[in-house]
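All protein chains but one are shown at their positions in the complex.
For clarity, chains are labelled A and B in written order, and residue numbers in each chain start from 1.
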Amino acid sequence: MKDSSTTADKKIKKSSKLGSRNNLVAYSFILPNFIGFAIFTLVPMIFSLVLSFAKWKGTGKIEFVWLDNFTRLFRDEAFIRALFNTVIYTLFTVPGTMVAALALAMLLNSKIKARNLFRTVYFFPYVASLVAVATVWRFMFSPQVGPINMLLSQIMAEGSTMPAWTSAPGPAMFLVVFFSVWKNMGYYMVIYLAGLQNVNTELYESAALDGANDWQRFKHVTIPQISPTTFFVLMMLVISSFKAYDIFLNLFAGGDNQLSSSTRVIVYQIYNTAFRGLDYGYASAMSIILFLIVLIVTLVQFKGEKKYGSGQ
Amino acid sequence: MVGKKQGTLPFKILMYIILITLLVVTLVPFAWMISASLKANKDVFNFPMEWIPSQPRWQNYSEIWTRIPLMTFLLNTFKLSVIVTFLQVLTSSFAAYAFAKLRFKGHHALFLAYIATIAVPWQAYMVPQFIMMSKMGLNNTHLAIICLQAFSAFGVFMMRQFYMSIPTDLCEAARIDGLSEYGIWLRIMLPNSKPAIATLVIFTFVNTWNDFLGPMIYLTKTELKTIQIGLRMFTTQYTSDFALIMAASVVALIPVLIFFLSLQKQFVQGVASTGIKG
Partner (left out) sequence: MKKALSLLLALMLILSLAACGGSDETTGTTAATEGNTTEAEAETTAAPESSDETEAEAEPVTLKWALWDLDQTAYYKAIMDAYKTVAPNVTIEPTDLGSADYMNMLQTQLAGGSDFDVVTIKDVPGYANLVAQDQLEPLNAFIAEAGIDTAQYGGTTDQVTVEGELYQLPFRSDFWVVLYNKDIFDSQGVDYPDNDMTLEEYDEIARKLVNGEGNEKVYGAHYHTWRSAVQLFSILDGKHTVVDGTYSWMAPYYEMILKQQDDGIVMDYATAVSTSSHYRDLFYNSNIAMMNMGTWQIGSQIMAVADGTTDVANWGVVKYPHPDGIEAGTTLGTITGVSVSKNAPNKEAALDFIGWLSGPEGAKVVAGTGTIPAIHTAAVMDSITSLDGFPEDQNSKDALQTAKVYLEMPIHPQAGEIEVVLNEEHTEIMTGAKSIEDGLAAMERRVAEIIG
């Protein structure tokens, strides 16, 4: 990591002298993706950014209200609750998934029997359609008739109340975190597995010669070597946790696709505000807040990546 | 492989216990799915539940093909997934090379813009996007889904992260040998990023396969619809046929698993195994 980044810096200095020709080459690499990205994603996204300063019903006139949408956000108890739930969910899901994924990747990167079988099975939940597996989980954790609570009632003292997994704030949060770790760990495991292939084996050998034990080698060789992968996994997990919606809807939605305050998340608020409330501007303002939060987290992680990369 | 020394016997046993426990936890919901797919719908949520149905309803598996045009949906989904995956991998790895190994004006700003957009939830801009796409005449075409999915910033970000860990010296050496940047991408980066490509392929494929809201909005003609919409067709206004949903979900799972298995080996064949050292 150290070698590659410092030489990259040198290389960068050298090539910047070559000027615009190099720029053109670089742009030519980016262009095919950028064209599609700009037209189909960036343009509508910027439009929605503009909307956050306006009132719009989805059709007709756009009426600018400037910061009204944002000031309203701070008074909106439903939004604040949703933001709170989203943050809590993120705080538990991100480390949970990361640790599980890295541990699995490490285990399955060593020479063990039936490695492929394990890898495939752990990947199962990620592939399965959400509507089907969420239905299964909902039932398994069903307060009265679910197998989980039936099991618990055998273990726990007579007369103790069973957790209401699908509705009470604490248990529900536990359930959704557990579910999303289960659903996604296989995928991040695969990313880590791919990342682990780039670890320079010579470094392990020299570390072993220096008398480093397993943990020390993991800490001083593996972790720094896979830091770009970790950065990526962390970013993706943070972003996808902040954007979580489908999981909540499929696990908890009651009558008419509504969530209760303990399981409401930001994107749910955005969707409901735009479609049921016909307040596209306000919904856009919510997504700007989401965007800013993720942007700040990204910048912090960027700094961390640089520091970590060069500090080795 | 990674030069991890094989642990002692107790450690090994512990490892297997963990792995197998996790295996069971992972598989239980799937066992339930299969069990439910062989029941009559009214018995799906019976309690205490019957893991092995006394009278398995195999006809559920034939009924799903006639109740909805499942074959058409599977073919549509497969077609979309393959095209989107191909375009995504190609354009992402191309762009990622520039972000990881080339220096140019606006490098940081552009990259940040890419990442930042991943953070905006699609629900926030899907209506303006839909209006725009409709004006372009893309409503009710598979092209709409392809355009939406094939150029995501996510792929660029992911490939860039993997390219970062490929030693720059390799590119440098190739440049001295007179390879153009395109040549370096083709001869050095691509062969060395097989695990990353395989990961992106799987990710894109699965995501397109399981995408629901996109096809839901853009594909309203039955002959264009995809499998995830098909699954929802067993849910009607007043009730859901969970037995059939489970049966169709099991069927939908199979192609993706085959796809995963065929790519398995690629995940672990990277720089290390091709013998190139940093």
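By our rule, a residue touches a chain if its C-beta (ideal position, glycine included) is under 8 Å from a C-beta of that chain, and two chains touch if they have at least 3 such contacts.
This structure is a prediction, so every number in the text was calculated from the model and none was measured.
Peer 1: Looking at the whole complex, which of B:Val82, B:Leu112, B:Leu179 or B:Leu257 touches the chain that is not displayed?
Peer 2: Within the whole complex, the residue contacting the unshown chain is B:Val82.
Peer 1: Tell me which residue among A:Pro143, A:Pro224 or A:Gly304 touches the hidden chain in the full complex.
Peer 2: Among A:Pro143, A:Pro224 or A:Gly304, only A:Pro143 touches the chain that is not shown.
Peer 1: Thinking of the whole complex, not just what is shown, which of B:Asn46, B:Gln59 or B:Ser180 touches the missing chain?
Peer 2: In the complete complex, the chain left out is touched by residue B:Asn46.
Peer 1: Give me the chain B residues in contact with the hidden chain, please.
Peer 2: Per the touch rule, chain B residues meeting the hidden chain are 40-48, 67-68, 79, 82-83, 85-87, 126-127, 130-131, 133-135, 137, 139-143, 146, 191, 194, 216-217, 220-222, 224, 229, 232-233, 235-240, 242, 265-266, 269.
Peer 1: List every residue of chain A that touches the chain not included in the displayed model.
Peer 2: 57-60, 77-78, 135, 138-139, 141-146, 164-169, 252-262, 264, 272, 275-278
Just so we're on the same page, only the chains that are shown with their structure count from here on.
Peer 1: So in the complex, which bits of chain B are touching chain A?
Peer 2: Chain B reaches chain A through residues 1-7, 12, 15-16, 18-19, 22-23, 25-30, 32-33, 36, 45, 47-49, 90-92, 94-95, 97-99, 101-105, 107, 110, 112-121, 123-129, 132-133, 147-148, 150-158, 161-162, 164-169, 171-172, 181, 185, 195-196, 198-199, 202-203, 206, 209-210, 212, 227-228, 231-232, 242, 245-246, 249, 252-253, 256-257, 260-261, 264, 267-273, 277-278.
Peer 1: Spell out the residues on chain A that touch chain B in their complex, using ranges where they run on.
Peer 2: Interface residues on the chain A side: 1, 3-4, 7-8, 11-12, 15-16, 22-23, 25-27, 29-30, 32-37, 39-45, 47-48, 51, 58, 104, 106-107, 109-112, 116, 118-133, 135-137, 139-140, 145, 147, 150, 182, 187, 190-191, 193-202, 204-205, 208, 214, 217, 222, 225-226, 228-229, 231-232, 235-236, 239, 242-243, 245-246, 266-267, 270-271, 274, 280, 283-284, 286-287, 290-291, 294-295, 298.
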